[in-house]
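Removed: one protein chain of the complex. Kept in place: all other protein chains.
Letters are used for the chains, namely A, B and C, taken in the order the chains are written, and counting of residues starts over at 1 for each.
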């Protein structure tokens, strides 16, 4: 993990409010694993002040690049979307713990939603490379909010979509698609997206004893474990050690085993 | 005076750290007089926060444009220097009181230094148009810090330069050039630049009873008289009214008669 | 969509006022904004006698804010009545007159001399300036001194009295309760935070007065926390200000418990900020189905 000065090679709107940026980042490209993220300084000025955490969406080792896929929803993402090709940014990474594919499982089911899709794209492509069967389930509010098939080409052996309004794929929740997959046979599940979706996926998997790894998000300041701000409550057996009630998502995660997380509340 | 949305038509470095920007500003171009300024919102974000006051350097009524000439010396000017052609900015103006050319004086001597040169360029061109004899004296630390002759073509019948290091024109202070002019005969003097220069010019003129108008600068927040921040101490006859000790440069100035200003301290 | 607010007996067209010292006495803004779009304006602090204010430099920008050391330069009460008020009276908006003095008597004097002025919506009492008796410590930093001033003004005035509180205190809730007991009809907060900036080349303070008052977006979180705290400490209405630049900033203050807001430093960056804010608050209420802006006040769910 280093604080790399990266150059913006491309930065284009690829779907409604979604931007894809390619960054020349030799160190990060060489080491990033699916589920890991980077913390990008989108402006050298005092506002926006904090860096912007972004999941690695793809790595292109031969050209020393990584891709990040982000939604324009506020000051930081807005600033990043205005970055010009050729600009240089400080980019800290790769950060956090990656997914650790469950050994000898032929079938992997990936469930992604919203800004949780990028890490699924990266994970899917790595699993496909290893010759695994990868079912990628993607949920969004409407067809317009879905990324085009091209984004998933190398990331899944089968792609299924769900929309709340039925404008594309399954009319309903992506978790309903998951239940079908869980019913059809043994598999391992990996998920990232809105908290409600992740929780539903985790509970479904735990209910049917399917291994499930979740990638969580929380507001971050440092991304490297020094502010203790980005925490999630975890199951803590040791009543005498309240310190272990919360873990830092940026260093102990963002990927956790579903059973580690304290889902109530 | 209005808060006009202006478009940046050009924005180029024209001398060491000096930028010339042409702004399409129909209202301001139609009304701006020499000595007046605009207050430009260089960023919509919270930093830089305040607007940047800029003297009008030239107006091009036929194409509804104004030129501003600025030095890159910090956050606001840096931000402005990065503005791209086609960008739109809020620009409040024209602001402040203009120079009021002294009636029936054939000879006008203009003394400018540093970022005080732009208003002299504008004033000079208006006086030359009126057929007056205009002697423009410009001072700077070194030749490199001087603007090229092209900037002064239409603004003077005679241009003289001074440099502290003698690398161009008179070796010494621009005020020494002024003394020569004061000695050669009747004239009216107009000046803008570093405070020390303005004060020397004002004192020299007052000593030889030559009418002198000075354009002052002070740190500004609003530029329209509502913050009472940009004040200068003036001669105040009325001992009972301390309120009159200070005047607001943005609305009562920036142009003052040299005799109005309280020069001590 | 009902934008009106009733506050300490003052009927406001909407909850947005311009803050004292950031709109002078109204004249300059005439040509740049429509003051009749606002709930009201608060005039710059006037003192019994004319004041010169502090020596320049009086302003410097800081991260997401600014420092000022104007020092209450103002024409004094006589000139205000003779020259400023006739114009202010013609405005189609509520005008709150902000006053300050160096002793309880000075404050009371001003209030009684302002009784006769028709059309003053309220007096806002700036207790943040130094108390000459108590060796220059500000009235606002002491509950007892604050109560003495407000009590005296309340007795002398025939308009609603708003106590303007300083954030430079250990417990602003205590001060708020003290002025409420002394008869304040409302409180407004916050005034500026004490701050400083240094010129590292000359190793001198950037401001002629060494320290100044910090305002602007930088202080918004502090102001919001204090407004929330005070609105729980007192029963009189709270007017919130401090770094409010956008409609959503204003909405945060209303939700935290403010019945109205004041726009200060934002006027310097956008002289039309107040009017634009009124429109933005209206849009927010429509989007979230709020019928009366008053329904937002203190609606924070904790």
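We take it that a residue touches a chain if its C-beta (ideal position, glycine included) is under 8 Å from a C-beta of that chain, and two chains touch if they have at least 3 such contacts.
What you are looking at is a predicted structure, and each value in this text was computed from that prediction instead of being measured.
Q: Given that one chain is not shown, what are the shown chains it touches?
A: A, B, C
Q: In the full complex, which of C:243, C:264 or C:294 touches the chain missing from this view?
A: Counting the whole complex, the residue in contact with the absent chain is C:243.
Q: Would you indicate which residue among C:193, C:261, C:277 or C:293 is in contact with the undisplayed chain?
A: Selected residue, touching the omitted chain: C:193.
Q: Among A:98, A:138 or A:232, which one touches the chain that has been omitted from the display?
A: A:232
Q: Residue by residue, what part of chain A touches the chain that was omitted?
A: 1-3, 41, 46-51, 75, 90, 92, 218-233, 240-246, 251
Q: Considering the entire assembly, which residues of chain B contact the chain that has been omitted?
A: With respect to the unshown chain, the touching residues of chain B are 46-47.
Q: What chain C residues would touch the chain not displayed?
A: 62-65, 67, 141-142, 168-171, 193-198, 200-205, 210-211, 214, 216-222, 224-226, 228, 243, 248, 251-252, 255-256, 284, 288, 299-302
Here is the rule we use: only the chains that are shown with their structure count from here on.
Q: If you take the mean of the Cα atoms for each chain, which one ends up farthest from chain C?
A: A
Q: Taking each chain's centre as its mean C-alpha position, how far apart are chain A and chain B in Å?
A: Here chain A and chain B have centroids separated by 55 Å.
Q: Based only on mean CA positions, could you tell me how far chain A sits from chain C in angstrom?
A: So the centroids are 47 Å from each other.
Q: Spell out, as numbers or ranges, the residues of chain C touching 2 or more other chains.
A: Those would be 63-64.
Q: In chain B, which residues are in touch with two or more of the other chains?
A: 46-48, 75, in rising order.
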